[in-house]
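Taking it in order: structure first as structure tokens, then the write-up.
Just one protein chain is left out here, and the rest sit where they should.
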Amino acid sequence: MKYLKVLFFLTVILVPITVFGQDAISDVESKIAAVQTNADYVWTLVAAFLVFFMQAGFAMVEAGLTRCKNTVNILMKNLMDFSVGSIAFWAIGFGLMFGVTNGYFGTDGFFFSDFSKDGDNWLFAFWMFQVVFAATAATIVSGAMAERTKFVGYLIYSAIVSAFIYPIFGSWAWGSLFHGGGWLEGLGFIDFAGSSVVHSVGGWAALAGAMVLGPRIGKYGPDGKPRAIPGHNITLAALGTFILWFGWFGFNPGSTTAANTDTALIAVNTNLAAAAGSIAAMFTAWIIFKKPEATMTFNGALAGLVAITAPCANVSPTSAVILGLVAGVLVVLSVMFFDKVAKIDDPVGAISVHGVCGAWGTLAAGLFDINGFSWSVVGVQALGVLTCFAWAFTTAYILFKIIDKTIGLRVSKEEELDGLDFGEHGLEAYPEFEKVG
Amino acid sequence: MKYLKVLFFLTVILVPITVFGQDAISDVESKIAAVQTNADYVWTLVAAFLVFFMQAGFAMVEAGLTRCKNTVNILMKNLMDFSVGSIAFWAIGFGLMFGVTNGYFGTDGFFFSDFSKDGDNWLFAFWMFQVVFAATAATIVSGAMAERTKFVGYLIYSAIVSAFIYPIFGSWAWGSLFHGGGWLEGLGFIDFAGSSVVHSVGGWAALAGAMVLGPRIGKYGPDGKPRAIPGHNITLAALGTFILWFGWFGFNPGSTTAANTDTALIAVNTNLAAAAGSIAAMFTAWIIFKKPEATMTFNGALAGLVAITAPCANVSPTSAVILGLVAGVLVVLSVMFFDKVAKIDDPVGAISVHGVCGAWGTLAAGLFDINGFSWSVVGVQALGVLTCFAWAFTTAYILFKIIDKTIGLRVSKEEELDGLDFGEHGLEAYPEFEKVG
Partner (left out) sequence: MKYLKVLFFLTVILVPITVFGQDAISDVESKIAAVQTNADYVWTLVAAFLVFFMQAGFAMVEAGLTRCKNTVNILMKNLMDFSVGSIAFWAIGFGLMFGVTNGYFGTDGFFFSDFSKDGDNWLFAFWMFQVVFAATAATIVSGAMAERTKFVGYLIYSAIVSAFIYPIFGSWAWGSLFHGGGWLEGLGFIDFAGSSVVHSVGGWAALAGAMVLGPRIGKYGPDGKPRAIPGHNITLAALGTFILWFGWFGFNPGSTTAANTDTALIAVNTNLAAAAGSIAAMFTAWIIFKKPEATMTFNGALAGLVAITAPCANVSPTSAVILGLVAGVLVVLSVMFFDKVAKIDDPVGAISVHGVCGAWGTLAAGLFDINGFSWSVVGVQALGVLTCFAWAFTTAYILFKIIDKTIGLRVSKEEELDGLDFGEHGLEAYPEFEKVG
């Protein structure tokens, strides 16, 4: 009886202490989680900013590798890709890609309408990271269509790729990263940072655009042989390559969208694949052309970066080197194939860098999987590659055909010969410098 | 009695346990706070680095939009703005802006003298973030005064704006962020990241400088009509625009000076306003000039960025789009007004971008306030706008007049015609390229 009283007495004292202790622990744990959340936000945002800066890289590469009479035009297209893309992805694209899915695409969250009600700031951090990806897919196309595309036609294309073409494929592979969920990711499709979702989508749309447009005047002689049309400023192309490599450190490691220790291997793989790609492309060009050609080398670095984008989180550094080397060889052969065999005029090599090497990287995520090789994984990767091509090429081809038949996709012959800068924008890029010829 | 003994006994055991638990909890909480502090430091520093990089953006925009004979000069002014500004802000400016205030300005902390004694590293992180803001205000002026200002006069101006003009207005609006406190913020003035504090101060000082200097030789014909003097390198202007947009992600989200979840909305608003600004300026220019003019479009992006700087943390994304659209229209009209009506020669549009759109953004922080519209808030914003103009324009005007009457503000006619690069620096920017004419 006395013990019962003591027990009662103890209970009265101890239960609150214990509960207090558990409350305190649980309070502390939520404070720790809040600090981690803060770190996740700033990491995701910083990574997004780096990816944004890739727009400057694309602009410099594309301007550098084309002629000076079309420089203002290509710069404007790059700036508008991002500006129009930002608005389009806010209004439509994000909802289609990450909204609650109907099985084909997301159906809510347009204009931040549904998501923002709950006041969850993560929507904004996640959108910021995703919008720069959407704009990357769109901007890839401008290079392949350079020097002959009407500005107004390009604006329409750019809005539609950011609003529809990119997000719908994206919803199949990445929808579950937010509210959605897609059939490709349901099959186990691996595309960590977007070799297919971003780069191949852009690359295959670029292929469609270049096919609908046809080659630039003078690109193929009467004998059907391609002529080199050198870019006007290799320094810009090199600067752009460095900026893209820099920005890719946001693209791949940032795709964790969380501040964690996985980011380190991803960064290392990204860097090694890029280095291997540039070396392999340089030696491939050296063998074929007898000189270590610079623009092929730059494209080799980009090819390595595109290829490592899907597998950056699930392969070893040694595999990253190998798949980067393959990408570097592949991009040179692919550029030559499109130039000489397919006779598709791609002034900057965007189809080869982003389309072909994006496909290669997506397959490589299966072939070099650190968790072990399995044909079923490789099969799903191949399915993803084919689906990506079918979707992006077909929709973009139809879109460009419609634009071509309505408002027109290509500038007049006169404007093309004079340069698009004066015809489209009334401005020269370098008015004070004497041009050759 | 027995219970008392038990109670005594329990107390002897339980109190230490409880206290131990509370100590442990409190120890743990301070460890959590330390991790958060570390995150705050690295976020604030990374943001500061991004804002620093805006100096490269200003240099590229200003160089690109002026003539090649004055390129070295404008680059040197940009580098010196930051170098001289860093030393001036360390020696004087920071203390005036953030020291313990006398009601008009801060009075201690010069040369880190008072602050550093307590060994608080936050001073250094905060200073690093603030110095890049001070230098931004100073560097805005160089564009409006380009192609005709004596280098030595410019150095003096640059030091004085970083040491006095910028920090004193800053102390009124932002002093309480550190040790100070100012009358404008006391009234509830909203300028989260500096539409007024940084951009309008720079823009109105630029206006004063351009007025004291007068237009460049050849800018206005005998009939008084303005002539276009095209910039020498539109690619540089585009690169600079991208760099500025990139750096602005440090400018606005970094102004939390804390790693927290508020950063995400700020980043999204910043991006949407910039995108809307560039689109609006492009279409405005398209309507007025019949072409989507590139430099107006670039300025439209910057106008959107300047305008969202004050309200980035207290408006919705939809409001950010709207106020960015307004800024994009406004900057084109304002550039035309200063060029054609006021006949004030501003080679890069700095007065319109930073002065006018800074004022618009500051008003917009009241008009679009997510916490609800109130005339009293808008009134305080208007008071801030007027105060900023009165302070920055007047002090800068007096300063430029004094420089003009003493050591001289403008180069000789011969030097202006030959270009400032040779006259001021003995160096050509592009000695190997043939120039037109």
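Each chain carries a letter (A and B) given by its place in the written order, and its residues are counted from 1.
Methods note: a contact is a pair of C-beta atoms (placed from the backbone, for glycine too) under 8 Å apart; a residue touches a chain by one contact, two chains touch by 3 or more.
Every value quoted in this text rests on a predicted model; they were computed, and no experiment measured them.
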Given A:F52, A:F249, A:W360 or A:F400, the one touching the chain that is not displayed: A:F249
Those residues of chain A which, in the complete complex, touch the missing chain: 2-3, 6-7, 10, 14, 17-18, 21-22, 25, 28-29, 32, 35-36, 39, 42-43, 46, 50, 67-68, 230, 232-235, 238-239, 241-243, 245-246, 249-250, 253, 259-265, 267-268, 271-272, 274-276, 278-279, 282, 289-295, 297-298, 301, 316-318, 321, 430, 433-436
In chain B, positions touching the absent partner: 5-6, 9-10, 13-14, 17, 20-21, 24-25, 28, 31-32, 35, 37-39, 41-42, 45-46, 48-49, 52-53, 55-56, 59-60, 63, 71-72, 75-76, 78-80, 82-87, 90, 111-112, 116, 121-125, 127-128, 131, 151, 233, 236, 424-434
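Here is the rule we go by: only the chains that are shown with their structure count from here on.
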Geometric centre distance via CA averages, chain B-chain A, whole Å: 31
